[in-house]
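Every protein chain but one is kept in place in this view of the complex.
Just so it is clear, A, B and C label the chains in written order, and each chain counts residues from 1 on its own.
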Amino acid sequence: MVNLGISIGNLKFKNPVLTASGTFGNGTEFEDFFDVSRLGGIILKGTTIEPREGNPYPRMAETPSGMLNTVGLQNKGMDYFERNIYPKVSLYKTNVIANINGSYIEDYVALAERFDKLGKIAAIELNISCPNVKMGGMVFGTDPASSRKVIRAVREAYSGTLIVKLSPNVTRIEDFARIAEEEGADAISLINTLLGMSIDIESMKPSLSTITGGLSGPAVKPVALRMVWQCARAVKVPIIGIGGIMNASDAIEFFLAGASAVQVGTASFIDPVSSVRILEGIEKYLEEKKIGDIKEIIGLINSI
Amino acid sequence: MVNLGISIGNLKFKNPVLTASGTFGNGTEFEDFFDVSRLGGIILKGTTIEPREGNPYPRMAETPSGMLNTVGLQNKGMDYFERNIYPKVSLYKTNVIANINGSYIEDYVALAERFDKLGKIAAIELNISCPNVKMGGMVFGTDPASSRKVIRAVREAYSGTLIVKLSPNVTRIEDFARIAEEEGADAISLINTLLGMSIDIESMKPSLSTITGGLSGPAVKPVALRMVWQCARAVKVPIIGIGGIMNASDAIEFFLAGASAVQVGTASFIDPVSSVRILEGIEKYLEEKKIGDIKEIIGLINSI
Amino acid sequence: MPKRIEDFVIRGNKRLNDDFFVLELAAGTPLPDINPGQFAEVKVEGSPETFLRRPFSIHDVDYRENTIKLLIQIAGKGTETLSGLRPGNSLNLVYPLGNSFTIPSAGEKVLLVGGGCGIAPMLYLARKIAQAGIVPGILLGFRNKKRVIEYEDYQEIGDVYLTTEDGSDGVKGLVTGHPVLMNSVFDRMYCCGPEPMMKAVARHCGNAGIACEVSLENLMACGIGTCLCCVVDTVRGNLCTCTDGPVFNTKDLKW
Partner (left out) sequence: MPKRIEDFVIRGNKRLNDDFFVLELAAGTPLPDINPGQFAEVKVEGSPETFLRRPFSIHDVDYRENTIKLLIQIAGKGTETLSGLRPGNSLNLVYPLGNSFTIPSAGEKVLLVGGGCGIAPMLYLARKIAQAGIVPGILLGFRNKKRVIEYEDYQEIGDVYLTTEDGSDGVKGLVTGHPVLMNSVFDRMYCCGPEPMMKAVARHCGNAGIACEVSLENLMACGIGTCLCCVVDTVRGNLCTCTDGPVFNTKDLKW
């Protein structure tokens, strides 16, 4: 038997495979396909304090080994969450993690305070990296001083496990990882989407209503992996690797580079059972390599 | 008949399809496949003042819709270039452009001065964006102040057409475009490779000898296109678009986003005749759309 | 009707003309209940340009044979690859997805309007309506005679009306110009096709006070309501075409 358990701060995960925010709904959409409680955790769709209609259609474009999206944080707001979503997701027998977003620091703080009161929310992932909103989002995540401010404010407002999700659209990702660690984050997750764009040459128009959008999928994996590796060397808090993870082999690359856990994103669109398949594949790999504990391979490329 | 000619400063290009540095050798390698003088220009393999052995093997890894490389500017140095390469490439009936690299500003200046004396070098492309060398390279290209210094010094040393090649591994690419313009660059080319990484999970080792390397190919196209669009809106000098251009459709996306010319890179590895095929495809597209001049579509998405 | 992910085996691939083909797919396990208007998300293997699944309406269902059919128009790389599938090849589907058309109540007069690949969801819908004891009117529009497909299949089920843009078969012009639309009184119309066609039909129905349902083809990444990419602007805000649709009552759409 292989031990797949990991911890982030005081929070235990039965296994290191989580789902990425915005790609797994609230989990309910996947119940037809598998028991979502088998996963180590579920990161819910990004929530804002007020409801948001998101960006106009068209919101997505396919790209080589990837996709662009500009959903723009469409969600029904915190009141709706508490009334309608929380009662469902609190039944899952795994870590349910909220993904919080805002235009102003006060929004983040207000959300953090409200999630703090919801006993079955295992952690919050502070998203300062959404590229598809005009205010907040990536604006926080690409400026060191703003990042520090929002992380500090949320840390003060929230007593649980705090994960900070970083934007890859920066020159030195490790600076942002250090800031998060200094401000008391329990873990860092990365990457959110890379800012990209595509054009329909027949209509001569951008494919997305907002012109630019967030690139995800296997195309971004080499960049994500590099950034996870850089952050793992820069900070001591656990890293959650995200970006183009389609199969167990991809996930294992992230562990070897220094991630303690991974999030499966776009893969769930293409194969709704990807996340459990990845979980099974990781177990098989460890068994074949006769490694008894996932923790043994975390950051291994730096030690051999 | 479609007019494909464009200009950069005083320099005329018979068509806007060039080849990217490091992916087309010195052109001679492609003579078996087609008449390289048909292209609008050829950017030569990066040159340094002294010979360089480059990085250890392994130097490349395949990634989803892309590849990583860590060649590390292997080249035989400027003396060798003048004696052995220049006599050959000066025979081409198209613009031959040098790509210059250094560890110190003095290296760049020395190279620029020597290329200035070679009458058949149509322009230099100042590469401040190579991710695969320890000193110089991307270190210049990701720091605004260093970028400014090296561009200024080269501009003083070189009287011909100066193209500055930008690194995509930055938070705000438009800042670097503006700096290049302010310092007198005649054009900006982008993107160089994105810093990425991959790991062989069987050996548990990085795929590249230098751990990280430069990502190129279709995977990076959405990021490249976005950056070209951002720079086209930020500066008035012409932009040369680079990144994942595999076919005419890709190239046309770059024109529509604001590029005046394109460079074909990794595509030449997979299909040595890609560059001329792309040229032919652009011509066909314009004919079908009944557009008489390539210049009419440059930046078109911003005007409709 | 839980959603499933399943490998089907290609039973047949029938080329209808230059652009259209019908895939017949055999399921390995008994088919679930499928309602007319629902669709499947198809994984296209072996085509580097097709990263995401491709959505297709379920064209027909045969519970005895345990097969479904997809009517597909070649539009790009993915459909091109699918057109090359041979009997015995396998194809992975996530299905049945989305809501479905409203089956009319006894005595209602209904017209199904399909243009181009928009005729795809109409065959199974027509069958279900016929099973409910109503003979549907079916108005099909094509560019020209050579592009007319499945005319006979529809004729077996309902009263078929035909238009071609060049008049080489049926009534010349667009579906919205066909007299049946103007002359007869319908309680309900169902429409799928190019957006301008659906909008025209919706406008006609709006003016005439006829209930009208259309099937939208918004770009989709997931097909199961998680990516929020396929939204359509409605009187109730942005809704997902893949879960709240693909069938919408046109009075809810901001057309």
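Simple rule for what comes next: a contact is a pair of C-beta atoms (placed from the backbone, for glycine too) under 8 Å apart; a residue touches a chain by one contact, two chains touch by 3 or more.
This is a predicted model, so every value here is computed, not measured.
For the chain that's been dropped from view, list the shown partners it touches.
The omitted chain makes contact with B, C across the full complex.
In the whole complex, not just what's shown, which of B:Val71, B:Ala123, B:Leu166 or B:Ile188 touches the removed chain?
B:Val71
Please identify, in ascending order, the residues of chain C that touch the omitted chain?
46-48, 51
Name, in rising order, the residues on chain B that touch the hidden chain in the full complex.
Output for chain B: 22-25, 29-30, 32-33, 45, 53-54, 56-67, 69, 71, 74, 217-218, 266, 268-273.
Criterion: only the chains that are shown with their structure count from here on.
Tell me, please, which chain's centre (mean of its C-alpha atoms) is farthest from the centre of chain B?
Here the answer is chain C, farthest from chain B.
Quick check for you: compute each chain's CA centroid and the global CA centroid, then name the chain with the smallest gap between them.
When every chain is reduced to its C-alpha mean, the one closest to the whole-protein mean is A.
Roughly how many whole angstrom separate the Cα centroids of chain B and chain C?
Spacing between the chain centres: roughly 47 Å.
What's the distance between the Cα centroids of chain A and chain C, rounded to whole Å?
A distance of 36 Å separates the two centres.
Let me have the rounded angstrom distance from the C-alpha centre of chain A over to the C-alpha centre of chain B, please.
The separation of the two C-alpha centroids amounts to 34 Å.
At least two partner chains per residue is the criterion; list those residues in chain C.
If we look for residues of chain C contacting two or more partner chains, we find 48.
Would you pick out the residues of chain B that each touch at least 2 other chains?
65
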